[in-house]
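Excluded from the complex is one protein chain; the other protein chains are retained at their positions.
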């Protein structure tokens, strides 16, 4: 797979994740106790031995660039190849084709013959090698990665594929197969498509779709593993809580395919005498003196004595005051919950508290 | 000096350096064979043992951020303190006060008690410790670094200072002392000034100037060493060629105060049998087969047989064709000079060839 | 600019034979500690937090894991362009190879290393101790007292004095006498094995001692010689938690001290202990688990009951099991309905279902690959 260049386009339809995306792009939204969304696709690429990876970001990228650094934590701090980040204005206008065009120099100079393009913020742990092997052996110009889905589910674009992996149709009729917006394509073909179509189309997906029966041969590759796309608060919440199911947890955190993330120096979590804790995922650096149940705690959360956290997601460095109660809440980073008060979301609508807010009543 | 936080504001009046600043900010303009402008101030700070440094950049900063990386080459890749970069829109509107205000969190969280603010792209090799020592011992709120200048020279802002280092006047009458736009100030005072004046003023210099006889006590510190400010192509050219004078060269590249820069793997320069070379500065990675005189070659320049380069500055990876002639030229990176042609600038107006251009006549 | 005021030399070559099989394959400073760390993290973090940026680490015994762990010191911010962390194993010269014969000899063999920084002071520390200490404060005291050497001391219980080097000082903390493991101690101030020497003085004694004796040790040779010559030896009283983790019992105790509010707190932000981060998924605490008064690392899964214990990263405790007053090192799996009390379980162990390990009193057991299961797993029957 050292013959494949990886391109990670950060999906910028961020409205659904507001307010988590107020100060960051979707790719850097914290997820699963100690990761950011981008870690899953980036680690999948690294574990598939892709060693030259370009991340295209928008301008709201300070938090993402800070997270990625020089790529060291993904073993991508290299003199040859490694991690490259592109911040483009074009992309803000959400034309990923323009963004690719602005990086055409980089594509041309790279030594790899194939390109893997990922356009979505997926939570998954994919080995891309089988996709590559099928693509190289087939006569397809583009191979698109698909997943099984409910017929009427609209999370992933409908794909119709025949028994020989030929894609018959994209995005027209309902289907029980969905596109993951992951494409394997030869570099020369990609450069060709970009230069031919950059003025006509805004999205590479559209170029493929509209030309697929003309001069682009498209095949599909069905991915059988765990994958989810996160584009609303509800999905964010549900996908997070899903991980408390050990089967799903194990599918995402396979033994041999480590998910890498930016490492921080935090001690192991300390549980006090007064703590009780059930069915929860917890990162390092927490201090737990209260009760935590069906919840996800990120790094450095302090749960004080008597506090009760249920069915909630509590991000880095939140402080939960004594006897405070949380249920179906999502607390962004560094939220301060004052003692004694109660905060509830609902199953249909988990409640989000934005970064650095203080909530509760001051009692003197 | 671990008690000082360094702030490097990149001066964005870049018109004078056009076209060298078309695709980069002034701070990342190549200078002196193997450096970028920012290297001099940044290295001065590092050599003065300042370990927490913030670089404020505009949006035209891709080349600069690429150059700085994680700060490793300046020994600033640290878990505590180290190098921080801020890209601000405010700054594009050239209000350095707004830029500072947007980073007030960072200022407040840092452990240092003093701040060194540098607002200009200076080429120099300063030890800031004497400035710090004077400032700490004095009763001044702000100490500004000054240099001797010609009475009517307008490169540096006029400063009038009495025998007790008190600043009497800034920017009103001609003086033989100029401000280097380098300020030492206690962090608490700086935060105070920012929060009080950010809505009234655009520049921290103005805040100091207009309040200096009211509630800010300003002293000066005269720097005796080599310093130059580069704001026009003419000054860029002259300051470059100046370095061929061994005295000035030695003042800038003092033995103990190394100037750091991003390191590249280039072999030593190879001189062929046909080469002749006089009074020139040359970086690694060049191949010289022709004649080079009173000139500056950056990394990886190839001077072919019979080519003649005089009084010129030739940046990275330029290719000079056989028997081509250059005099008083500035070639930006990767310029390709075709064989046999002649290109001349004048003493008053050196000619600049923009990045990646090919010049000359094709002869079949 | 290459000059350094003070260079640290960290002695990390000891075999740690009293730790038994824990140090069969790794040097004592590399022994896991505190749910995530290795013992040497404490001294390295102390150096880094004290602003000391030049640390020579003297290795000799089973250094493979230690060397790989240390690298160039990046986790401790010691990857510096000038100075930084340097590993100093024994080596061969034109005259042949020499192993380090003792603590002082290890420094002697690396005089060249030290001299390249032309330091005024040399800090000698050891990778065997758990404590948080600002060495710059000790250096200030050293300078103020104009001492030739300053030795950091801490009071130990009178009944344990016979395990330590005891310093007898006058009222100004000038050291009058040094007794190695005395039976009738005159003081309970023990040396912590932390020395600041004036380099030119130390160098003279190193060169001198090299010719005279065979043991080449600071405690046995250098300090007594300096006392005899009436050098100025100053004690520096350290207040705070300090523990020599040289035995299974003390290693066990120091780990549990993390839970018991006796002055060793890893959550303090202003004196962070740093380590090589293992990168593990979050820990999972199951629906029927009980976790009290314990530390648990990332990547661990707890389905049973944990009480007053330290679980490192990637530890699995299955349902129905109880872990109490125990230290469980990384990559260890504990089966169902198993009871573990008062012991240290080594790295990568697989403890079967339904066994009982450990005693309610008596010495702490170490369970590792070389443990005889039949003996250990029935020990509760005693």
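A few points about this structure:
By written order: A, B and C. Residues from 1 in each chain.
Just so it is clear, a residue touches a chain if its C-beta (ideal position, glycine included) is under 8 Å from a C-beta of that chain, and two chains touch if they have at least 3 such contacts.
Values in this document were obtained by computation on a predicted structure and should not be read as measured data.
The chain we do not see here touches A, B, C in the full complex. Taking the complete complex into account, C:61 is the one of C:61, C:121 or C:135 that touches the chain left out. By the touch definition given at the top, chain B reaches the unshown chain through residues 32-34, 73, 244, 246, 249, 253, 258-261, 263-265, 267-273, 275-285, 287, 296.
In the full complex, chain C touches the hidden chain at residues 13, 15, 24, 59-64, 67-68, 71-72, 74, 86-94, 97, 99, 112-113. Mapped onto chain A, contacts with the missing chain fall at residues 2, 47, 75, 77-80, 256-258.
The working rule: only the chains that are shown with their structure count from here on.
Ranking all chains by how far their C-alpha centres lie from the centre of chain C, first place goes to B.
Here the CA centre of chain B is 47 Å from the CA centre of chain C.
Multi-chain contact residues, meaning those touching two or more other chains, occur in chain A at positions 265. Residue positions 274 of chain C each touch two or more of the other chains.
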